[in-house]
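All protein chains of the complex are present and in place, except for one that has been dropped.
After this line comes subunit A, so read on.
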Amino acid sequence: MSNSSPPVYRNSLAEHSNGRPLAKFASNAFAVACATCTIVCMATLVVLLWKIFQFGWGRVNLDFITSFPSSTAENAGIKSSLVGSLYLIGLTALFSVPLGVGTAIYLEEYCKPSRWRTFAQTNIANLAGVPSIVYGILGLGLFVRAMSLNRSLLAGALTLTLVILPIVILASQEALRAVPKTIRQASYALGATRWQTVWGQLLPASLPGILTGVILALSRALGEAAPLLAIGAATYTAFLPQDIVHDDFSVLPLQIYNWTDQPQEAFHQAAAAAIVVLLTVLICMNALAVFLRYRFSKRIQW
């Protein structure tokens, strides 16, 4: 012990940390536990992908993509379901983006805090957690039966719109909320109207966030099978849908579902190949999201 006062303080602090060896151990143990979690997740994903690629890669070729499904596994392809998936995603985007972004703008920029707004907000958050099969049943009753859209692309797209709308709304709200209040103040102080502020400042500034949310939501829609099964979409179509109101359609997840249900091993292989194609489309969409985000946010750094 030295004779000046500061070392006394330092010593007492040192004693403190020496007296708690457990703290250091706990800290390390926690880091190890978290790392283990990451490794388990990654390993599962890698094994899954590896098995699928190993099994299905041999079947992925141009013929597979350009052939219609067939009762002989060797000739079966995914042309109709791939095209059906792309049509469906396009239509879903067409419906969900204006509805979702419009709702988000209204709730964030126009709607004053009120009981009605809290009510709407709570419901949207809850709807995001509703299982998609429930939307499928709603779609069956509302679009397929009541609106007589049958098992058409339109009915499918509207049903999927219901599924992803809450996600699009929440993501867009989040993106709008991320625009600093000072930007709104500056715009209003220059004599801009609400509409001019939304259109001229808030939408451009929140575009990267909105786009990312929309594309991730669409990725989810692309992989949905349950609500489409519920509305009775075909698991086997040997033609391309010619119009969106009358023709039956199929999508990749349903095609995969159908093939895994067959007894023949060769169909399982076709299913694995279809999964590879579906994953490729999904990765492309996510890459697009990353690219758009980068592209539009380059100029925007708060």
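The rule we apply is simple: contacts are C-beta pairs under 8 Å (C-beta built on N, C-alpha and C of every residue); 3 or more make two chains touch, one makes a residue touch a chain; residues count from 1.
We take it that contacts and distances are computed from a predicted model.
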Chain excluded from display, named as in UniProt, from "ABC-2 type transporter transmembrane domain-containing protein", "OmpA/MotB domain protein", "Phosphate import ATP-binding protein PstB 3" or "AzlC family protein": "Phosphate import ATP-binding protein PstB 3"
Residue touching the undisplayed chain, where the options are A:186, A:245 or A:283: A:186
Residue in contact with the excluded chain [from A:126, A:196, A:264 or A:280]: A:196
Residues from subunit A at the interface with the omitted partner, ascending: 112-113, 180, 182-193, 196, 200-201, 204-205, 299-302
